[in-house]
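Only one protein chain is missing from this complex, and each of the others stays in its spot.
Letters are used for the chains, namely A and B, taken in the order the chains are written, and counting of residues starts over at 1 for each.
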Amino acid sequence: MSDSVLYSVLLLASLGVVAAIMLYVVSKKFYVFENPLIAEVEELLPSANCGGCGSPGCKAFAEKLVNTEDISDLFCPVGGNEVMKQVAAVLGKEVAEKDPTLAVLRCQGGCDVRPKTTEYQGPRTCAISAMIYSGETDCQYGCLGDGDCVNVCKFDAMYMDESTGLPVIITDKCTSCGACVEACPRDIIEMRPKHKRDLKIFVGCLNEDKAGIAKKACDVACIGCSKCQDICPKDAVLMVNNLAYIDPVICTLCRKCVEVCPTNSIIETNFPPKKVKKVESESEANVESINLKTDA
Amino acid sequence: MLKTFPKGGIHPPENKITSSKGIKKMTLPKVVYVPISQHIGIPAEITVDVKDKVEIGQVIAKSGGFMSSNIHSPVAGTVTKLDKIIDTSGYKKQCIVIRTDLKDESNFTDTAYPLKTTITLEPKAILQKINDSGIVGLGGATFPSHVKLSIKEGTKLDHLIINGVECEPYLTADHRLMLEKAEEIIVGIKILMFALHIDKAIIGIENNKSDAIETFKKIITKDDHIKIAALKVKYPQGGEKQLVRALLNREVPKNGLPLDVGVIVHNVGTIFAIYQAIQHNIPLIERVVTVTGKKLENPSNYWVKIGTPITDLVNEVGGLPEDTRKIVNGGPMMGKAIKNMDVPVTKGTSGILVISEDEASRGEPKNCIRCGECVDVCPMGLEPHLLMNLSEKGMYEKASAEDIMTCIECGSCSYVCPSHRPLLDYIRFGKNSVKKMNTSKN
Partner (left out) sequence: MSAQPIIVSASPHVHSDRTSKKLMYDVVIALIPAFLVSVYVFGISALIVTSVAIISCIVFEYVIQKYLLKADVTITDGSALITGILLAFNLPSNLPIWMIITGSLVAIGVAKLSFGGLGFNIFNPALVGRVFLLISFPVQMTSWPTAFVNNTSVVDAVTGATSLGIIKEGLNMGETMTEISAKIPSSIDMLFGFTSGSLGEMSALALIVGGLYLIIRKVISWHIPITLLATIFIMTAIFWVANPEHYANPLIHLLTGGAILGAFFMATDLVTSPMTKKGMVIFAIGIGIITVVIRLFGAYPEGISFAILIMNAFVPLINKFFKPRRFGAKIKSKIV
């Protein structure tokens, strides 16, 4: 009895010793040197592995940061300026500061305003339906509604609105990693500068068709009437191919264009409700725009 | 034992309801929409302006490069617009809109020229003429013919193969053309044989068109060196590589062309267009289109001007049936469903198929039961189920290694899949992504 106990104890112990020796030898023999800075930088990064920086993951980005001389081109959109500053401190290199951005959806063509004229059958992904034709509606520029952008979002910052069939961006969660921009075959999602209190003004349409055709396809399409361009005090509106585009850098968020748009295709978000006197609201908007850079 | 290709293939119901209907002349359309990109390659460059008067057969868009093709006005009339119209690609593309001049006599001249058998042009001039006449592959791929015919010096070429297979269900355009224009086609073949210095030609025809086989057999003589080969009915025998394999037992190498095995393949429609261009100086402005569908009042084959809106064609056969749910440009296996009825007929339109409610819907996709049917029927020896999985998961490198790019998109896999899986949809997507991946690498 005691013999078998002794045997098993000895056997297990010797097995353990042999295994330990093997592990030790192997770990010594196959040791790979890695710059400890990489681990340190990786620690600082948000480890979201979203790919927004252009590298396949945070580890790869950390390696790139450590190994490149000039890292002013590199930027982690999720961590933002703060993380980049810390990285710069660790590495002793210069980083460029970037204005934070936010994804916006440049299409408002929900099912109620943009009627479906055909029915698509096949895999419900935008990438495939875009290969087959211009989509279920008559607008060949707008959202296809199959949610490729929602599927690629790693931060749960997007969802499909059942009632409109359009994706919605939750601005609080959006890290501006750019995955949705990449995924959208129609390039509807644009990265625009983040303003204070999430104030935004942009044209929610990409339709380049002539007025009649665009309007027929979608009630809220930009018909290229140029009224916004005429009223804009800062010349922030560009008209290209029957389509208005508001330059976010020049725009002062005065909201004049929103009022004149006959098809409501210019979107304003998070502004306080209009006051009765127009002049006041304007000045307020201007004040806000001054504070943009410092507080965003 | 009839010849065929060995691996894969399917037997969809033929439904060739229009095979006994002679080719009728289509009523002259009031307006034609001529897309400037009717071929594979660079779009043509528009050479006319709004309000210009154009003659029938006049060049209205010039070839934009080597891999491009001229486009001629199919009617005499006035250019009213240069607009973007949805074409068969499902997207709005640049089109030249011409209002037909109904008083212009040239619009009504009968094109039934007498048969002309003597070849007067020199080989070089023939090839140049084919280039000028805007001839593209009329089988559906719309590959510019002059590109196919510009053969590098020293290439060994021993067979000209004429594709009269028409393996797509429903379509009978090539079949009728072979019956009605057999002699012209034989002259066309001789023109090409002369131009390319090839001394042997084979016309491959599936056995379900025995009347066409008979017609050809009657008119060819021994000195022509033209053989007529009856083939076993199997889809996709009309695929170039499958046809070469069936007729000559030569296998076109992976990622290669029939040229690599000394063969050049042309569709019968293309051959007829070449005949018209060389012998009668008529550019490609008209083609045979089968307008068909089970519920249509009067399905038939038509000579149709390029640019005719599909509405006109459907009205010609008695209008759309009540329960129409899908309209396909081309055959049911490889044709493209169109978005609306204003899509114009292009050089590649071999048929218009109207599908009704009961057959239009796709089945609900279910789990793959790994039955291997798709592997069995793939004529290219691929594994569609695997390729679909790889492209769904975005593993394009792997898909490329599994030869996804050799897929000919015949649709046999999707046709047989008992679980109704959208195999070809994903494979096509995978091919696109692999292409993108490769271009971004270079």
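Note that in this section a residue touches a chain if its C-beta (ideal position, glycine included) is under 8 Å from a C-beta of that chain, and two chains touch if they have at least 3 such contacts.
None of the values given here were measured: they were computed from a predicted structure.
Trainee: In the full complex, which of B:S20, B:Q128, B:S210 or B:N249 touches the chain missing from this view?
Mentor: Touches the omitted chain: B:N249.
Trainee: Which residue from B:G139, B:P169, B:G204 or B:G238 sits in contact with the chain not drawn here?
Mentor: Only one of B:G139, B:P169, B:G204 or B:G238 touches the chain omitted from view, namely B:P169.
Trainee: What does the interface between chain B and the hidden chain look like in terms of residue numbers?
Mentor: The list for chain B reads 7, 10, 12-13, 90, 156, 158, 169, 241, 245, 248-256, 261-262, 320, 322-328, 330, 332-340, 353, 355, 357, 359-363, 366-372, 375-376, 378-383, 385, 403, 406, 409, 411, 414-416, 418-420, 422, 424-425, 428.
Trainee: By the contact criterion defined above, which parts of chain A meet the unshown chain? Give residue numbers in ascending order.
Mentor: Output for chain A: 116-122, 128, 131-133, 136.
Just so it is clear, only the chains that are shown with their structure count from here on.
Trainee: Could you give the separation in Å between the centres of chain A and chain B, each centre being the mean of its C-alpha atoms?
Mentor: 43
Trainee: In the complex, go through chain A and note every residue touching chain B.
Mentor: Of all residues in chain A, those touching chain B are 117-118, 121-123, 127-128, 131-134, 140, 209.
Trainee: Per the contact definition, I'd like the list of chain B residues that touch chain A in the complex.
Mentor: Within the complex, chain B touches chain A at residues 84, 86, 89-92, 336-337, 339-340, 361-362, 422, 425-426, 428-429, 432.
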